[in-house]
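With one protein chain withheld, the remaining protein chains of the complex are depicted in position.
Just so it is clear, A, B, C, D, E, F, G, H and I label the chains in written order, and each chain counts residues from 1 on its own.
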Amino acid sequence: MLFAVRMDVSIPQDMDGKAKAELLANEKAYSQELQRKGEWQSIWRCVGEYANISIFDVSGNERLHEVLWGLPLFPYMTIDITPLAVHPSDVAVG
Amino acid sequence: MLFAVRMDVSIPQDMDGKAKAELLANEKAYSQELQRKGEWQSIWRCVGEYANISIFDVSGNERLHEVLWGLPLFPYMTIDITPLAVHPSDVAVG
Amino acid sequence: MLFAVRMDVSIPQDMDGKAKAELLANEKAYSQELQRKGEWQSIWRCVGEYANISIFDVSGNERLHEVLWGLPLFPYMTIDITPLAVHPSDVAVG
Amino acid sequence: MLFAVRMDVSIPQDMDGKAKAELLANEKAYSQELQRKGEWQSIWRCVGEYANISIFDVSGNERLHEVLWGLPLFPYMTIDITPLAVHPSDVAVG
Amino acid sequence: MLFAVRMDVSIPQDMDGKAKAELLANEKAYSQELQRKGEWQSIWRCVGEYANISIFDVSGNERLHEVLWGLPLFPYMTIDITPLAVHPSDVAVG
Amino acid sequence: MLFAVRMDVSIPQDMDGKAKAELLANEKAYSQELQRKGEWQSIWRCVGEYANISIFDVSGNERLHEVLWGLPLFPYMTIDITPLAVHPSDVAVG
Amino acid sequence: MLFAVRMDVSIPQDMDGKAKAELLANEKAYSQELQRKGEWQSIWRCVGEYANISIFDVSGNERLHEVLWGLPLFPYMTIDITPLAVHPSDVAVG
Amino acid sequence: MLFAVRMDVSIPQDMDGKAKAELLANEKAYSQELQRKGEWQSIWRCVGEYANISIFDVSGNERLHEVLWGLPLFPYMTIDITPLAVHPSDVAVG
Amino acid sequence: MLFAVRMDVSIPQDMDGKAKAELLANEKAYSQELQRKGEWQSIWRCVGEYANISIFDVSGNERLHEVLWGLPLFPYMTIDITPLAVHPSDVAVG
Partner (left out) sequence: MLFAVRMDVSIPQDMDGKAKAELLANEKAYSQELQRKGEWQSIWRCVGEYANISIFDVSGNERLHEVLWGLPLFPYMTIDITPLAVHPSDVAVG
């Protein structure tokens, strides 16, 4: 089941440098593990913004929430979700 | 060069049935030709809305405008564009 | 899989009376069939507005789109969807 | 009398860990007591957000305010209320 | 039970003069009957706008919806509702 | 001269408990004195929000500003004002 | 008593040319009479918009409403009002 | 050249009392000097808000920016500018 | 004096084809004459939108209004203006 998700990140400017580096490393590892499993299908940077647009392919709402809630950066994110369906003009559909 | 594009469609309710059917057939053909060429990389229906989220892979701004302006449904669309860049956490990047 | 859906209805003021009555009867029948099947779990009127808030329990995004797209009033609706998950404070969870 | 209520939570990032755990435990207990009494009819997590959508069935506006004002997390919440009425298409109505 | 209600009116500019006069007379009669019954406690014109702010004192959500849905001008209104409770600083409370 | 005023309150979460209690006591006394003088005609709590809707009956804009600017909670408030006039449907008008 | 008022005008594009000319002439005459009386203290065009910002000096809310409601262009306007008071930095105050 | 300018002020609640008094005195002196020169034509308090609406008559955009950027309260302000032109209904125009 | 101006165009879908072609030809001629005179310094198409972003270099507010008000497409445009000043980091400044 597909979802488009936009995540806007806002890390406090007074966060300790080392804590921040660790947080970002954890975020990257977390994201890449899900990408390798195929649940985090795509991730793109929004140009000029500390934000990404991602496509998730998960078993359902419960799993999507679990994945997003578990993001190391979750406390610093604003998240916007669009549930997706097959588009009738998609060439993959016929 | 990648762009996320959201298109919201609003066709006048008094449009003639035959004209509408033709318009939608043209839109589908137009979209599928671009999908086959690889410029219209993905298209998804937004659940419960007459709208889609698409990913375009085009040579640049000029080409993206040409493609969107040429959409048969363009006069009935509201279009929102987000330029995309590679995300540093993308596993495809390394 | 649960979704909260808010539907705001705006029927053109010049719609023919008979056509409107038929449309509303079809909408009611369509909704009640889905309620009896258990997919349209709840529907409430928003006080003072031509709108409803509903809870859907469907197999996934594809089915939710199919159900909403098929609403007789769909062309006259603005629809807002919130995917839901179990809340950790829900007594039904334990 | 029914109300749909959406609560968005924003806990300060510098809150002491123990104070936060206690606060969340109190919130859960408070919510569950009201659920058991039948006044807090349903609670769902909004996917990917620190937020919930709930249905309250209370004696009236005074009681709803008392319940919400008393939430341990109230100082950290933004609350949006929609008064509900029976929908004429509800199968439970006939 | 008290509710603050703001109603913004937008009557189509091409409405027939006689039909409009009748509609407005019906609206006034409808409003005044409810005022005399005490359910429509106050009504004020918003300066410079085709809008009013009103206070309703009704038995609950169901009755408020019935009253508002029945307004002759309802199809031409945008309605915004704020449920009210006693304020602890109100001198009438003590 | 009548005005509808909505006040949304946001007190800093780190305000000292005693300072806050004193501030709230001053606010209540200030409000009640104006209510007794008849200038602060009504005050209601907005259900589920740290906010009130009030009706002021003052000599004019200068006096309304003086009253609001003097509120002990003024530095912590967002204030929205709607000037009111007699409504032609008001039964008190005839 | 002073008020800043912004009026945005939107005349239907299919209005008959002669009717429109008459309407605009009436609006101008109406405005100029009030300017000469001193109640419509200032009027400026907002650059690049069919809109004006005006300062009114009237006896109170009732009179302001009467003046605005009576504008020949009122049915085609969106009006935004800001009640004004003397500013403590105004050199005219001392 | 005329501009309508709205300034909303938000001074940090923890600013030292003496620093704040000095800042406000500087702001007042700055404003009054420009009023006496005729560049700051009018200033009014927005009722119930820490805000003003002002009319500036300056040589152009560069000068307006210089004036506003130099405001002692500039770092604490949100500023909204509307360029003004003569209105054809202005009696001063003929 | 520089201004950034964004113009969004919305031509009624039922406009006669010939009338529309003439209107667009007039708009182009009008724009190009001003470009040649140097007052309409730059014009760019906003990708995927019936809109442009332009830079004007005019004698002041009065002239800018005259130019925009005279646009053949003015009745079909929404216009947003940002007055510009020299930026201290501009290399042309030194």
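Miscellaneous remarks
Criterion: a residue touches a chain if its C-beta (ideal position, glycine included) is under 8 Å from a C-beta of that chain, and two chains touch if they have at least 3 such contacts.
All values derive from a computational prediction rather than experimental measurement.
Note that the undisplayed chain, when the full complex is considered, contacts A, B, H, I. For chain I, the residues touching the absent chain in the complete assembly are 2, 4, 27-28, 31-32, 35-36, 42-48, 52-53, 55, 82-91. Residue positions on chain H in contact with the hidden chain: 5, 12, 61, 64-65, 68-69, 75-76, 79, 81, in rising order.
Where chain B meets the chain that is not shown, the touching residues are 1-3, 60-62, 64-65, 81, 83-86.
Here is the rule we go by: only the chains that are shown with their structure count from here on.
Touching chain D and chain I at once is no chain at all. Fitting chain A to chain B on Cα positions gives a rotation angle of 180°, stated in steps of 5.
One simple way to say how far apart two chains are is to compare their mean CA positions; for chain E and chain H this gives 39 Å.
Measuring from the averaged C-alpha position of chain B to that of chain G gives a distance of 44 Å.
A straight line joining the Cα centres of chain C and chain E is 27 Å long.
Touching of two or more other chains is recorded for residues 2, 45, 47-48, 61, 64-65, 81, 83-86 of chain G.
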